[in-house]
Each structure stands twice: as C-alpha cells, then as structure tokens.
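Of the protein chains in this complex, all but one are displayed in their positions.
Presenting chain A:
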C-alpha cells in the first residue's frame, strides 16, 4: 500500500510539474498576474508530493519490504538502519528519485526566496524548472520506477553494494546532486533572461547567490567523494580521473568560470552573453554527467546498446533541452551587447583569461572522457585514457590559471597600470619564490623542479588571497577589516583554499611513497622514516560482514607513533570483499595501511603508503566551500530582497 502511495504521489507530482512548466509561460505571454503566480504554488506542491514519494520509498527500506523490487535488490535484513536509509539512493532508480526531489527542492527555494524578483522573471524561472522536472519525472515513471513490485517475494534482500556502506557515501551523493541540480537554477535564470531579453546587473545579482550555492555543494560533494575513495577503495588514491569523477569535475570547472564571469557581468556589465552561455553549459555538463553515469555507456558502448531505454531517454532529453537552449541563445544573445571598455590588465580582463583557461580545462576533461567512446563507436580500436594523459594535459592548462588568480587580486576593475600593480605583488612574488625553493628541501631534503613550481604557485595564491584584507587593514586598521563585505571574505577564503589545495596536491603527488609488502606477524617494513610492524591479525565479526583486523604498530626512532587497525571485510549477502584502510594523519603527512590479501603461511600482503600533506587537498576543498558560503550570504543579496521597488532594479551599481 505504502509503495503504491509513493507511486501515486510521483504521478501527481508529474501533473503539477506540467502545470508549473506551462501556466506561468502563458501568464507572462498574456500578462496575467494570476497565471504567473501559479508557478509559486505549483513549485511548492510539487516539492511536497515528491517528498511524500521519497518518504514512501524510505519507509519501504526501513520496513524491509522485499516485495518492492528496488528494495530487495539494494538492502538486506542485517543491513544497519543508517545504511537502509541511505540505500534509497544506493542504485539507479532511487538516486533518480533523489535527483528530482532535489530539483523540486531548489524550485521550491526559488519560489520562497526570490519574492523580490519581478513577477515575470520569477514566473519564467519557475516554469523552466517545472519543465525540467517534467522530463525527469517522465524518465523515472517510464524507465526507472523504484516502486515496482516483484512476485514471488524474495526471502531476503540482495544487500546494498558494500562499497556504499560507508558514512562518506551516505552524504556524498546528496551533496553532489545538490550541486549538479543546483546549476539548473542558473540555467533557468539564463533561459528567462533570453526569453525576456533583459540581462542587466540586477539579473547577475539575482543569479549569483544561487550559482554560488550550487557550486559550493558540488565542491563539497567532490571533496567528500575523493576522501571516501581514499579510505574505502584500499589503494590510497584520491583522484583517478575516472569518467564518473570527470562527470562531476566538468560542471565544477565551468561553474567556477560562471561564478567569476557573473562577477564581471554584475560589476561591469560586460561578458553578458558569455555568462549566459556558461550558465547553459554548466547545466548541460551536469546533464551529460547524468547521461554518462546512468546510461551504462561508460562501462562499454555495447552495454548501452543492449539496454538502450534509459540511455536513449536521457540522450533525447539532453538533445531537446540543449537544442532549445542553444537555439534561444543563437536567436536572442546578440542583443546583449556589452557597454564599456575592456583591458587585459584589469580585473575583468584577468577574469576573462581565467574563464578561457577554466573552460578549456573542462573541454580537455571532456575530450579525454569521451574520446575512447567515440573511437570505439567508429570502430577505430579500443584505447584507455587515464591519469597520465590527464596530468600531462591538465597541468599546463591550469598552472597559468593559478598564476592569474593571485595577480587578479592586485589589479583593480576597469584599468590598471604596471607601475601601480608591481609594488603590490613584488613582495609576494619574492616570498613565494624563496619559500617555494626552501620548502621541498626543508620537508623532504630533496628538491624537484615541479615541487618548487607547485609550492611557488600555492604560496603566491595564499599570499595574494590575503592582499585585499591586508590593504584595507593598512588603510583603515580594525575599522577597515570590520567593513570588509562578506563577498570579499568569501573570495579570500576560497582563494586560500585554492592555495592550500595546490600545496597539498603538489607534495602528495611528488613525494608520496608507496610500498606493497609481504609481512607475517612480528615482521616489519620500513617506509620513509617510519617502521611498520604487523603484530597480529584477528577475526572480528561486524553486523553484516566478517572481518580480519590487523594491528600494525608504527614507530619512528623507536617511538610509537600510531597503532593502526586496517580491516579486510567479507560481506555475507554477496560474498564481496572490501578493504577498510587505517590512516594516521597530521596536517603534514598521512600514514596509510591497507590489508590486501592473505598469503600462505599466515603472511599478509599489505599496502603501506606515506602521503605528505594529503589532508591539505581536502582542507582546500572545504575552505573553497566555506568561501562560497560566505560569498552567497553577502549582505547585498539580502538587501536586494527588501529593496523591492522597481527603481532599485534598474541601477546595477553594487553596494
């Protein structure tokens, strides 16, 4: 009964979404305020209905209702409650349900928090979001219904994929989807601007907080995914340029470009049509990511051909959405002529350069991800495109970008001159160079040119990120600091995050030590300055798995540093084996031990890694997200809500 209720709620949500996707458009066309207002109530009703459907599916998981095919395929009687709740998004059908729930959530949020928008803009934005919801709800109902029953009812479920039984994976997909789907709001604003033909500083100011919020969720989602892979996959990797990772990284790169070009559009009224194009592209790449991950095309082009229903649906949907968006763009964008001059040596000039590099970096990831598929589809052979390719192409494309990030902080809007910029960057440049040369030597007694370059870029970014607060402090002391708007703090913190990230990335990539060793109880291995002794391996049963747990004592100069307990788990329902790595970490280094496999004679194969500055990679991601939060909560976005009289909207001068 409950699952049928959920199914019915989804159907009702589809009906409401169709209303949301059409009535407000008609309202705008006929200038009928009542029809336009339908969007608001429809968005909220749709959200409630999908929430009901979602709650019904969760209920089926909590109650272990094996008569629901999706539940039976993704849970087990011994699966703990937390994982039964997160199992809702553990596979295809449920994760699509989570996707539409989040889409409806963003849509409802727009209906609640964008009251200050002109009625026609809000109506169009909500209608675009409603139309997108129609597509996804149809996709779920026609090809991936999570409420389908099976008969005969199985005795027990087949269990959740053990890879997903980890606290990191409980929150990783929701965060990632918040980001992916969040770009639909920027997309909807872009379409509304194209239809309405109005694209001014006010438009940019409405769009900015939504875009920044989506971006910060995506940042957190990617960071968490990397952290999870590191702990759960047992080979100490934190980024593998896997197509699924790339699918989330491409919208992130374009989203980052969008945040910066929105700044130019708001402050200077430039790059308008480019900003709109980026908003369309960011969402297009989110959709493409969904297609890649959900259609099976990544496993093999042929897997896609054998069960094409889902893949063809998403591909068609993608083609329709993007076809309409690009057609509108081609037709309407030329009218958004820029008004004002643009110099390379100005903040907007450098931001344009940053946009070029970010978008080309995203294009490189796209080429690398799709190339093997295209080559295979044309019968030109099977190739693999992996980390060596991406590192070779991506680093030359992004290193100049990091250089510009620091430079842009020292350069004002409109027009700058070298004689005024140079004194601002001189000291930072010398410090970054000096410390950049010393740091690899101090930490690892070994200087690699790449490490010096990376450390220089990181320090340069870190120092220049603090340039603006520092300038205000020098000019006006504590009052100057207190007057810094949150948007500037957001930029400062996010750029510090970038610097921290580059630093961690450089050192962990260049100075990590990996060793695969064979150890019996009582034996030890040396990795770097550390001695790892395997003391014992003992069985330890878990709720739905049986584990072997090792005790590895790490010493340095005869002093005990850590007692690590890596596990190797065998999940009972599917017999899958998982490694649970044990890590001892300080900000400057990780000591990582994973139990690989038992060998004969009571010995074990162990993977032991020394990873310098690993934590900084994730700390950088978290700082970027905090920066995004600060920027999105800037006072002027809240002011825009109260100053709702028309006169305030025409003027685009930022506070």
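Things to note:
As a convention for this text, a contact is a pair of C-beta atoms (placed from the backbone, for glycine too) under 8 Å apart; a residue touches a chain by one contact, two chains touch by 3 or more; residues count from 1.
Criterion: contacts and distances are computed from a predicted model.
Choosing from "Multiple sugar transport system substrate-binding protein", "Cytochrome c-type biogenesis protein", "Putrescine/spermidine ABC transporter permease" or "OB-fold protein", the protein name stored in UniProt for the chain missing from the display reads "Cytochrome c-type biogenesis protein".
Touching the missing chain, out of A:26, A:109, A:171 or A:375, is residue A:375.
For the chain missing from the display, the contacting residue among A:198, A:444, A:472 or A:518 is A:518, taking the whole complex into account. Contact with the omitted chain, checked across A:323, A:387, A:543 or A:587, is made by A:387. Screening A:356, A:421, A:561 or A:629 for touch with the missing chain picks out A:356. Only one of A:82, A:367 or A:588 touches the absent chain when the whole complex is considered: A:367.
For chain A, the residues in touch with the chain missing from this view are 233-235, 237, 240, 242-243, 270, 299, 338-344, 349, 352-353, 356-357, 359-360, 363-364, 367-368, 371, 375, 380-389, 392-393, 396-397, 413-414, 514-518, 596-597, 599-600, 605, 653-654.
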